[in-house]
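Worksheet for the structure shown next.
Note that one protein chain of the assembly has been removed; the remaining protein chains are unaltered in position.
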Amino acid sequence: MGDILDVSNLVTQLRNGARIVDDISFSIATGETFALLGESGCGKSMTALSLLRLLPDGVVKVGGTAQLGGVNLFDLRERDMRDVRGGTAAMIFQEPSLSLNPVMTVGQQIVEVLALHQELRGTVAQQRGVELLDQVGIPDAARRVMEYPFQLSGGMKQRVMIAMALAGQPKLLIADEPTTALDVTIQAQVLQLLRDTQAASGMSLLLITHDLGVVAEMAHQVGVMYAGHIVEQASRAQLFAKPLHPYTQKLFAALPGAARRNQPLAAIPGSVPPLGSITQGCRFTPRCDRAWALCSEQTPEWTVLEEGRGVRCHLYGRTEERGLRTEDLAHSPQPTVHSPQSSVLSSKSSALLQVGNLQVHFPIRKGLLQRVTGQVKAVDGVSLEIPHGRTLALVGESGCGKTTLGKALLQLIPPTAGSVKLDGHELTGLAASELRIRRAGMQMVFQDPYASLNPKMRVAEILEEGMAALNIGGNSEARQARIDILLDQVGLERIVKWRYPHEFSGGQRQRIAIARTLAVSPRLLICDEPTSALDVSVQAQILNLLKSLQQELNLSYLFITHNLAVVEYLAHEVCVMYLGRIVERGTAEEVLRSPKHPYTQALLSAVPRIDGSGVERIKLEGDMPSPANPPQGCPFAPRCAHTMESCRASYPPATSHSATHIVHCFLYGRDLG
Amino acid sequence: MIAYLIRRILYAIPILIGVNLLTFALFFVVNTPDDMARMQLGIKRVTPDAIEKWKQQRGYDKPLLVNSAARGAGKITDTIFWQKSASMFVLDFGYSDDGRSIGREITQRMAPSLAIALPTFLIGLVVYVSFALLMTLFRATALDIAGVALCVLLMSVSGLFYIIGGQFVVSKLWHLVPISGYDGGMGGFKFVVLPIVIGVVGSVGSSSRWYRTIFLEEIGKDYVRTARAKGLSELRVLFSHVLKNAMIPILTGVVVVIPLLFMGSLLTESFFGIPGLGSYTIDAINAQDFSVVRAMVFLGSLLYIVGLILTDISYTVVDPRVRLQ
Partner (left out) sequence: MNFMPVILWSDALVFLLLAAGVFGAWYVRRREYLLLPWRRVGQSATAMVSLLVLSLFFVVGLLDTLHYRAALPEKNGGEKMYSPEVLSVFDKLVTPLRTQTEKTYSAPLAVTLYAKESTSDAQGRVLRDYPRLRYGGAHLVDATQRDENVLWRAIKGAIGGLVVGMLLLVAISSFRRRLVGWARSVPTRAGSKANGGHVTCQPYTLRALLITTLIIAALIGAIANLAPAYHVLGTDKVGQDVLYLSLKSIRTGLIIGTVTTLVTLPLALLLGIAAGYLRGWVDDVIQYIYTVLSSIPSVLLIAAAVLMMQVTIETHPQWFDTSASRADLRLVFLCLILGMTSWTGLCRLLRGETLKLREQEYIQAAQAFGVSSLRILTRHIVPNVMHIILISLVMDFSALVLAEAVLSYVGVGVDPSMISFGTMINAARLEMGREPMVWWALAAAFGFMLVLVLAANLFADAVRDAFDPRLNRTEGTA
């Protein structure tokens, strides 16, 4: 089998000379998948855009060659290049909702490709469009072809993107983070679709991703990118069996999971260097714990090792070039176990937070007079408890109401009904002044560290705001002292308090956001996807921090997330939420090891595993229904493989599997009563 | 969608009432009819009798809001507010100071106004959009930079200059068209061509730049990258993808002025002696004919609100998200 794509020495840079893609070479065999793995800002997408010559303004390719099916892409005239784009090589992007033209029907957008590359027109093209939609698994394709992107769900839009890419019958499909914006169950569907199409058409796939799990499921060959370089390249089996480059090793070690529960994650200190900031030596040197003098002096050469794998690291260079070394290869440090299972975790203490039948409904207004015609039941009767010093993970896909629940607990969104008791004090329905007294007890860490800090305030002002509002911390001198302590606690230098947020990286910002909440000494932190906007290596830093803070301060966490690996690592108890309701809850062990609810089972099976150990895949059809128009009975019934008559009639009552494990599902109702 | 449109139309009613009340307050409360009479008749030698007579001629001798002297419905209807302000809702604009019906004057003067404004609008739209598309196509090149520089220069020139300069060069130096005047029918062509050209040139700068900004904003979006990745040429991307999406912000700014075309342009009409609504307004301002100005204010906002509704309707044409929800 020959190579369909052969890239050598590709260099792409900004107009000011900073190199985004620096001397990259790789090739993709026909019918295979090559994964470019890396964190944000390391140049993966720019590599792909360079190949198709679609670089944004201000970025230029300055060197290298790319042979696609024997044609040098960089020698082609622009007109011939257009035949390649969408013809021989098609591309799909990360954000399906932004990548489709909002004012053209799905059909028009597909037919456009057919007319361009297949010379199909009129009804023939229309017919082929429907076929393509059918092929990518869109139900009722003949109707959908007339619809606009806004009428489709996220997963459907990505399917349309794939259909559009397939329309030109490409030999190479470039997929740039194709599932990052999608929920895990939808991700599983889309990845399956990509594999199936590849098997059917024999096309090659250049898959760009940051997710090791996706790589494990999809790739034949993997290239690991860091700061513009490919630092390691190997087959999937080789890479997952034995990563060579320190960066790759660290990436694996930074992954949270059940196996690492009681130890801190091996976080990589710092973050990816800004473009062009390191011109000499290995770019990973500042974050590498195995670097020695040579690493910062000389850029390591590409070293080819056994069985075609290669690595760009002095550790594997020729011995005479290695210079002075402080450590040996075998001596790779294992992260030390920080503390044993703490005694707090096992002892069952009284609940800090008690939520009873909480409901948050938003009115739907329609018609001439904007009358309320219905309710969006974003949170529909949720009850939960969080004991002191414990972590409750709230798991669910986007749109299930988990963020709304978090904000309703904080009374940022007034609940429609139900009760929220913090330390025995009811919070709902309090007047603003009474509520303020209780606010210090519960705080929130938000998802996006770039949006959660006011760019116009210094760090000190940000940290002081809560103290000032709640009259905590005495006079301003005492507060300044407290700010210093807080910065110590979250692992930032004290000096940073005079800086503005724009000077910090995402991980540092999240530390500041955590320090802000700690300023008022809360007992409970609501963490709303606090690591989902961060790279894996930085995520590990934040998770470590949260874990050590919990042990230090006996904090309770409500951890809202869709990332099950994080849940396995961090949570004591888990609630699984679907369409405004909690469908299953129990200890982490119970829910994650022996899930009972069909939805939990499907969710768990959809997560790509890096060890390749396949839990049997439960395929989930379709999308989550709209909370404005939930199905009768059990909201999961339309997607469930075990649907029974009773499921459509009413919502299943709680059934207990153990003292802590509760499931809402009729499957168990009869047996357990 | 129908409900959406009906709601937009219903929303216009309180706004018109607000405009009506505002003009009433402006014209009758800020200054009393006595003040206006004194002003019109000359401050120095005005007698109370003359003021009364002046007010009576114009029907300003009634109470403002409530006529306690009248009986029944007359308490409300026999007032300045009812007869001068509320009556405008049924397009009854009353009489101007020289005793002519304002309503008839308006209907007569609409055609000349439109004869200038409509071609100016349509030609302008084509010219500005084409120029902006050209700059967008050659964005970040010397052509684009020169185009933007030209736009900034053109928009820094006073509108009066275009008119005065245009009249001077075309009519006085070259004697191509008459300096001013108007004639209905085909004979009017020589009169309207210069005002139209000047009207188009006058806002080339600001309009083209505005369209360019819209296009550039669209062209930075992800779907454009998708379109390019399909293998479409830059021209196709621009015309079949960018232009379609840019229609939404463009319509927001453009449709709303269509009804206002009836109002004509104050400056152009006055300089070129076009007997339209624009010169009517200017003459009224110079003659301090308050009833005409009041009528024009109300008519202007009525047309503007019609424009807003038309904009809402136009969205349903270009934006499927509005149409289908």
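Read from first to last, the chains carry the letters A and B; within each, the first residue is number 1.
Methods note: contacts are C-beta pairs under 8 Å (C-beta built on N, C-alpha and C of every residue); 3 or more make two chains touch, one makes a residue touch a chain.
A quick note: this is a predicted structure, and the numbers were derived from the prediction, not measured.
Engineer: Could you tell me which of B:Leu122, B:Leu160, B:Leu176 or B:Leu324 touches the chain that is not displayed?
Structural biologist: From the options B:Leu122, B:Leu160, B:Leu176 or B:Leu324, the contact with the absent chain belongs to B:Leu160.
Engineer: Thinking of the whole complex, not just what is shown, which of B:Ile2, B:Val30, B:Val90 or B:Met186 touches the missing chain?
Structural biologist: Spelled out, the listed residue whose C-beta touches the missing chain is B:Val30.
Engineer: For a quick check of understanding: of A:Pro56, A:Gly122 or A:Gly424, which residue touches the chain that isn't displayed?
Structural biologist: Counting the whole complex, the residue in contact with the absent chain is A:Pro56.
Engineer: Which is it among A:Arg121, A:Arg436 or A:Arg593 that touches the chain not included here?
Structural biologist: A:Arg436
Engineer: For the chain not shown, which residue from A:Leu422, A:Val520 or A:Val591 touches it across the whole complex?
Structural biologist: A:Val520
Engineer: For subunit B, which residues touch the unseen chain?
Structural biologist: For subunit B, the residues touching the absent chain are 14-15, 18-19, 22-23, 26-27, 30-31, 35-36, 38-39, 43, 152-153, 155-161, 164, 167-168, 172, 220, 260, 263, 266-267, 270, 281-282, 285-286, 288, 290, 293-294, 296-297, 300-301, 304-305, 308.
Engineer: List the residues of subunit A that touch the chain left out of this view.
Structural biologist: 14-16, 20, 40-41, 43, 46, 56, 58-59, 274-275, 407, 410, 412, 432, 435-436, 439, 443-444, 446-448, 451-457, 465-466, 469-470, 495-500, 502-503, 513, 516, 520
One rule holds for everything that comes next: only the chains that are shown with their structure count from here on.
Engineer: So, what's the distance in Å between the C-alpha centres of subunit B and subunit A?
Structural biologist: Taking the mean C-alpha position of each chain, the two centres sit 52 Å apart.
Engineer: Mind pulling up the subunit B residues that touch subunit A in the complex?
Structural biologist: Against subunit A, subunit B makes touches at 3, 6-7, 10, 139-140, 221-223, 225-233, 240-241, 244-245, 247-248, 318-321, 324.
Engineer: Under the definition above, what is the set of subunit A residues touching subunit B in their complex?
Structural biologist: Touching subunit B from subunit A are residues 52, 54, 57, 79, 82-87, 90-91, 93, 95, 98-105, 112-113, 116-117, 148, 150-151, 161, 164, 168, 366-368, 370.
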